[in-house]
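Input: a single structure, listed below in structure tokens.
Omission of a single protein chain aside, the complex is shown with its protein chains in their original locations.
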Amino acid sequence: MIRKLRLPRLSRRRFLGGTAALGAAASGLTGRALAQDKVVRIGFLAPLTGPVAAWGKPGLDGCRIWGEWVNEAGGIELSDGAYQVEFVSYDNEYDPAKARTGATKLIREDGVSFVMMLGGDTWPGAQPVADKTGMLFSTLLPSDLSPDTTTLVAPAEVHPVYNVTGVEWLAENHPDLKTAVMCAQDDALGLPSVATYLAAFEAAGIEMQQEPILFDPATTDFAPVVTKMIADNPDIVCLDTAYADYVHPIVEQLFQQGYDGQIISCTADFYEQMIEKTSKEFMEGFIFQFPDFDDPALNQDFINFPDPNRFYEVYTERHPGEWGAVSWEYASIMDLWKAAAEKAGSAEPDAVLAAMKEGGSGPHAFGTAQWWGEDLFGIDTALVGNWPVVVIQDGKARIQEFRSIPDWYDQHGELLKKHMADYGQMWDQRA
Amino acid sequence: MDLLLQTGLNAVYAASYMALIAVGLVLIFGVMGVINFAHGELFMAGAYAVVALYADLAVPFLLAVAGGLLFVGVLGLVMERALFRPLRDNPLGGLVASIGFLLVLQALAVLLFGVRMEHVPPATQEIIAFSERVRFPLQRLWVVIAAIVLLSGLWLFLKKTRLGWALRASAQDPEAAALQGISINQTARIAMFIGAALAGVAGALSAPLVSVNPHMGHSVIITAFIVIIVGGIGSLEGAVVAAIVYAFIHTFVTTFWDGVIADIVGLTLMLLVLIVKPTGLFGTADRA
Partner (left out) sequence: MLKVLGWLVLIAALIGVPHVLSFSQQEILVFLTINVLLVASYRLLTLTGEWSLAHVVIMGVGAYASALYSRHFGIWVPVSAGLGALTACAVALVLSFPLFRMKGFYFLIGSFAAGEIIRLLWKRFREPFGGPKGLKRIEGMPDLDLGFYTFDFFEPVAYYYLCLVVVGASLWVMWRIERSPVGLTFQAVHWQDKLAEAAGVNVRAWRTLAFVIASGFAGLSGALLAHYIGTINPNSFEVEHMVFVLTWAIVGGTATLYGPILGAIVLTVLNDILLREIGLEQWRPLIYGLVLIASVLFLPKGLESVVQRATRAARPAEPEPKPQEARP
């Protein structure tokens, strides 16, 4: 297959852009086109080039599909008529200074009504601009939240708290597994996740055989880490929230070094490739947290993501081999935003935020969820509800169950706070 | 005991691929007088050659590796002709040009293959099992064999052939070598081809073992710098010895302590060498 050696993405976008402009010019005089001239713009401020681009670019691709669908269906209904949606992107290169510049451009020059970010290093750069303009922002990383981030919401995933659902499911379904080991990259994503898994294992009565192993994000050869992890034959190996670039070589090494126990991980992007690198039998029962969107379990009534199966199909057709967690997350944030804007009848940031948080709950992709976070982040702007536990069965990821994060937290919240504090991850500990 | 043996095997593999990369870097520096910042991206290009040939076009793996070796060797020739030759009297210019080349290679990888990591199916899943917990995958063994064969081949070439002698001569003193009738352009071509191809073959062989993405060269080049400083920037033997020493220390510290500490230990080792013997363990001539 030489599919990748042509440049479909660029040429196709050029083409679509060109024809759209032509179409607009041709129909410029009709009344219908005038009605459609009303546009609401959404800012996309995430890394599109550089090493972190994999956390931004696929999300923008997902948003473009989302935008096409919404626009075809008539756009967004506000109190003064229907609006078409347009995404404006700014590549922040995962750099706080560029994030600040980009936020200024999107808000003060492009006139966007909402800005979606990856967050992390870049959020504090954009924060002063958010404070000054009152613009509504979203992040994928709730660790950006603190009591002074009043216009920032984390509506897609409350990383890493949902990881507790996987551990809870594991403990219920495999009560014989009693010992675990863990490795994680030493960075802003890895550390809070380590604390969460430690709390979840402790709550489930699973014992850690050794301290979690931290490795540098620049690591390429994982043989030594794996050798260390499986030295004492643990029942469970936990891969924490490692990026796909780490998960794959670690799993491959686990296979080659002869491990045959349970594996649990936050993500397993491109798991088919892992199966090819190991074996179907080896990957059977692998637990993680991010479903494929062709999963039939996503067609249940309480799921708020519209037509997940078709979204998955269109996405994988346009961007073969690029499907991952961020592919749908930004789009699901847009669903939430659209619902709130239509409820408020306005795209004004204050009004949308108020409508979003009205009643303390909102339509999350995986069902109605609560605005939550006071304990961990000092502010209730993370949307938390059910989260799927996904297990690989016969070579395909399948949702086993949706489990409630708040239910777990009600029972074991203190444990989580203790471990978060040990790793310096509580909001009041973050410098 | 098993743990010790397995860690030893891990270190042997790490030493092999590091040696391939570091020796190429040193060879280029020796003959061209330029630090090739794009060396990590040559490693990356080798891996992508395997992605295109083996994963996408289904060429047999070892043939694809040979293709990667040739392709990256030719990239080296392109660098020599287009960048380093016009900038021969301007080593700093050569360095900057190699940085420019690095950005171009990275960007091309992104444009042709996308920002995500690439999938390279395993070429073989055979494992040499010494015991339940001491196992060495055949794919890793290939890297070790390639390192031994190619590096000893290079050694023989340098010591036993006329071209090799010319190469060493122009590395020691380009002007004197030119007076002896040695063509600088020719030795430069040979050095760039070999140096780049070594990085390329390392990348090609490890493509199924690591995560292939456009930025994979970055971590490689940092390690390679440490290795060549410890070994002495101009010394091929030094690069091999330093790769082995560094790989063993780093692997054992990772397994018996942790990965971040291992990095700190590696850098400290390098700093110590710099303080005690600034030209590295095997460095002699001050080529600066």
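Letters are used for the chains, namely A and B, taken in the order the chains are written, and counting of residues starts over at 1 for each.
Rule of thumb we're sticking to: a contact is a pair of C-beta atoms (placed from the backbone, for glycine too) under 8 Å apart; a residue touches a chain by one contact, two chains touch by 3 or more.
Keep in mind it's a predicted model, so treat the numbers as computed, not measured.
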item	value
Among A:187, A:202 or A:294, residue touching the chain not depicted	A:187
Residue of A:121, A:168 or A:292 in touch with the missing chain, whole complex considered	A:121
Residue among B:14, B:146, B:229 or B:244 that touches the chain left out of view	B:229
Absent-chain interface as seen on chain A, which is shown	48-50, 89-91, 94-98, 100-102, 104-105, 108-109, 120-121, 124-125, 127-128, 132, 186-188, 191, 424, 430-431
Touching residues on chain B - with respect to the absent chain	29, 35, 82-83, 86-87, 90-93, 95-97, 99-104, 106-108, 110-111, 222, 225-226, 228-229, 233, 260, 263-264, 267-268, 270-271, 274-275, 278-279, 286-288
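Definition applied: only the chains that are shown with their structure count from here on.
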item	value
Gap in Å, rounded to a whole number, between the CA centres of chain B and chain A	36
Chain B to chain A touching residues, read off their complex	3, 6-7, 10-11, 13-14, 52, 56-57, 110-117, 119, 121-122, 125, 127, 129, 132-133, 135, 137, 140, 208-211, 213, 215-216, 218-220, 222, 250-252, 254-256, 258-260, 263
Residues of chain A touching chain B in the complex	1-5, 7, 10, 49-51, 53-54, 57-58, 186, 213-216, 218-221, 223-225, 227-228, 230-231, 244-246, 248-249, 252, 256-258, 270, 273, 276-277, 279, 319, 321-322, 324
